[in-house]
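Missing here is one protein chain; the remaining ones are kept as they sit in the complex.
Our next item is chain A:
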Amino acid sequence: MSTTTAPAPRRTAPALPRKGSAPAPRRTAWTPTLLLLLGAVYCLVPVVWVVTAATKSRQELFTTFTYAPGSGFWDNLTELSSYRGGVYWQWMANSALYAGAGALLSAAVSGVTGYALAKYRFRGRSAVFNVLLAGVLMPPITLAVPQYLLMSKAGLADSYWSVLLPSILSPYGIYLSRIYAEAAIPDEVVEAARVDGAREWRLFRSVALPMMVPGLVTVFLFQFVAIWNNFLLPYIMLGDDHKFPVTVGLYSLLQQGANEPALYTLVITGALLSILPLIALFLGMQRYWRVDLLSGAVKS
């Protein structure tokens, strides 16, 4: 689900029509098309698998043809919902809280920071930015255990905060916001607003922020998906299974010890349901990417 393209400001001039020369007949480029098709199949096969496997009952799961839909979807759904008093929906709600609040706060922090780094000149600016770049290169996995020790020193281990707080600061989000602010907010507009007497906060709030919306939406989506899919951080941080996000919760259904059959059908159904919010979010927020305030702001 993380295969989105960063929205590049559209600057390409429309091709000038030439007089006299007839347009060459369009040839289908077979090699790239085939390659892309292969890529699409590669990405979609697992999704198709999850969808069909979720419809199979326990009896059908390993016995019927892999991509043939089964008859047990409704039973799986009710069984999943009633499992341990509906703890699955608690996990979904937790995931929504972690990812929703985390991504929102992260987008806010990234927006402010990125804007400041892009539009103000102050001492240590490049140092801050370089540290951020280093942060982008650091895989979050390596930070999980130190963050756990830190949180536990603060007495926050095994709390909602322990998962929420580390998700708010996203070096990549700040980096993206800075790049975006630099490209999307022309200095002339900032200066014009200052000349018109706007204070700095007003300037950010009413002039810069609307221009940064497409960039911030991207940051929000990236961060939402990253938190939603995150496993190791909540796995280490949380001991109370009622605070688990859906990733860790489903994992605990698979690892129940040998005495109990692994609840494959429940896990697969749970996995299918857990990607629906992501799909809905992407479809719903796509239109914000089309908003391009840059086109009319200044003549460049």
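Before moving on, here are some points about what is shown:
By our rule, a contact is a pair of C-beta atoms (placed from the backbone, for glycine too) under 8 Å apart; a residue touches a chain by one contact, two chains touch by 3 or more; residues count from 1.
FYI, contacts and distances are computed from a predicted model.
For the omitted chain of this complex, the UniProt record lists the protein as "Sugar ABC transporter substrate-binding protein", which is one of "Sugar ABC transporter substrate-binding protein", "4Fe-4S dicluster domain-containing protein", "Biotin carboxyl carrier protein of acetyl-CoA carboxylase" or "Spore germination protein". The chain not shown here is touched by just one of A:Ala157, A:Ile227 or A:Leu273, and that residue is A:Ala157. The hidden chain makes contact, of the residues A:Trp89, A:Phe129, A:Trp161 or A:Tyr235, with A:Tyr235. Of the listed positions A:Ala93, A:Leu133 or A:Leu254, the one in contact with the omitted chain in the full complex is A:Leu254. Looking at chain A, the residues touching the absent chain are 58-59, 61-63, 84, 141-142, 144-145, 148-149, 152-153, 157-158, 231-232, 235-236, 239-241, 247-248, 251-252, 254-264.
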